[in-house]
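Here the complex is missing a single protein chain, while all its other protein chains stay put.
Now for chain A:
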Amino acid sequence: MATTYVSENAILPGQVHTYFGGSEHNIFRAYRHEVAGLAESSEEERVGKLGDIFRSSGLKVAAQKYEYTAAGRNTTGKNVYAILQGPRADATEAVVLIAAWRNMDGVLNQSGVALVLTLARYFKRWSVWSKDIIFLIPSDSTAGPQAWVDAYHSGHDPETIESLPLKSGALQAAVAVDYPAGPWGHRFDKLHIIYDGINGQLPNLDLFNTAVSIASGQMGIGCTIQRMWNHRDTYSERLQTMLRGMLSAGLGHATGPHSSFIPYHVDAITLQTVGDGWHDEMSLGRTVESLFRSLNNLLEHLHQSFFLYLLMHANRFVSIGTYLPSAMLVAVSFTIASIALWVQSGQPTEKATVGVWHSDEADAKEQDVTVVEQDGMTALISTAELKVVERHMLLPIAFVSAAHFLGLLPLYVFTRASATPGNASQTLTTTFYAFATSTALLPALSAVALSRLFAPTSQQWALTACFSLLLLGLFLSALATLNFSLAILVGVLGSPLCLVPALITSTPSRTSVPSTSVAAGADTSSSHRTTSTGIGGSVANVTLYVLLLAASPPALLLAACHYWNANVGAVLAAAGTAWHVQGAWTGVVVCLVWWPAWFVAAVGVAAGGLGL
């Protein structure tokens, strides 16, 4: 953990005097009334009026229509934006100032939009801009900015999203303002800086640090992150902030209008006003002014500081070098378990008696021994030890691949269900329960089917678990470098899978275990040994199966929804929207990495429990 610092020397945060104030406040109030007057009006009227205000400030204005169909809803809207061509700029670089018409909670962002309109008018008078400034007012906070930034990079679908008629140069940074105060204003206490992007990508730490240092250092506005309204910088609060940040990044959803910009390597943050205090819109305006002056100083794209970090406080962070090993260790645990299973599967099932050979016993025991000579020494080794065990790998590999391809099925079903028109929440809830039930039953059925068709040996079961864990470890270590939070989330939630094969195969073979000692659930036996362990082994395996069911992806999703008091359908609808609109791949990881691994483990347990 270290205190944050600004790496890029060019930024010079808070070194300029800000002049936003005075009569600009009168104009701001008028614009806020104008915005309030547009609250009830139609999309066209609003875009026209906002465009007129931009145009009267001497800016070039354009609008863009977009339409997304996701989660049974048609999201349509119209972005309006204006370009201030910097007097010192050659139209190769641009920074974006965003105020979404409605913020993430669907509240009208009145003061935010009015502030952007006022700042556009004010910025036009400066001659210092060496980058173009784009003022963007999207209709909503997720789809609008996404449509705009997609179209800006020509990565959009021209059928549903209009191309941009007006463009500037390469985007360097984006700052969104969220200030939903009504026409009579509201004095705020703190700035809540939101920085998470899609798929857990983060903006350069320098941008965040600049915003914090300007707001708190120059303007005296306290900054807070991850909805920690009262952060006293204690250990538990820092931990909580970090965990919230990791959860948010792990879910990979959009947290504000800035989120859509980050996948395009445009560093972006949202400044949200929170609480009741004494800071007014002019303080926020001056913060934005100073921030834009700092960004204007940039000679290069933001690159000096960290792109991978965890924040625990507005002034404290953990760098990737410190935290990455944890996710790697979790991922490696699966790999180690898989290597252990591989080694185990190569050993003969019939264990030789280990110990010192006594001459008198040797005659009695008629054991098959081999004489091994090496380095002039001679040893007698049981032949069973030396026997090379051939691994039958076709069935395990085929089954593990089939399980991973089976993961495509829930992914397809959920994306289809979230794309169908109608009541998506209802459809998704039904689909989810069907999926949960099949997840509970399918391993048992597959176990029966596998046993009937192929009668796998215990070695093949072990190899199946081995390959599945190997893949899981591989996926997670690769994912840890892309989205650390998601990797560690899946890794920790999937950690029971690491223990499951050990629990199944750790039964000492050929020893008849008294059923009383099995109650702990640790002594379960695999497939064909169940007959010897009797009913106790089955009970243990069924217990294990139930425990494993509790750790399955749908069960954990249900538990999380119950804990946060959310509706499963709504959560899935949001996930569907994130997948269709923003391209968040959390669902892909769950369906194609976590679920198959769980499925393979559950089939193994079911096979043991059913005594096959």
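FYI, a residue touches a chain if its C-beta (ideal position, glycine included) is under 8 Å from a C-beta of that chain, and two chains touch if they have at least 3 such contacts; residues count from 1.
Here, contacts and distances are computed from a predicted model.
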Original post:
Looking at UniProt, which of "N-acetylglucosamine-6-phosphate deacetylase", "Multifunctional methyltransferase subunit TRM112-like protein", "GPI transamidase component GPI16" or "GRAS family protein" names the chain that isn't shown?
Top reply: "GPI transamidase component GPI16"
**OP:** Looking beyond the chains shown, say which of A:12, A:170, A:274 or A:419 touches the absent one.
**Re:** A:170
**OP:** By the contact definition given up top, give the residues of chain A that touch the hidden chain.
**Re:** 19-27, 29-31, 33-34, 56, 85, 87-88, 90-93, 121-122, 125-127, 153-155, 165, 167, 169-170, 183, 264-265, 299-301, 303
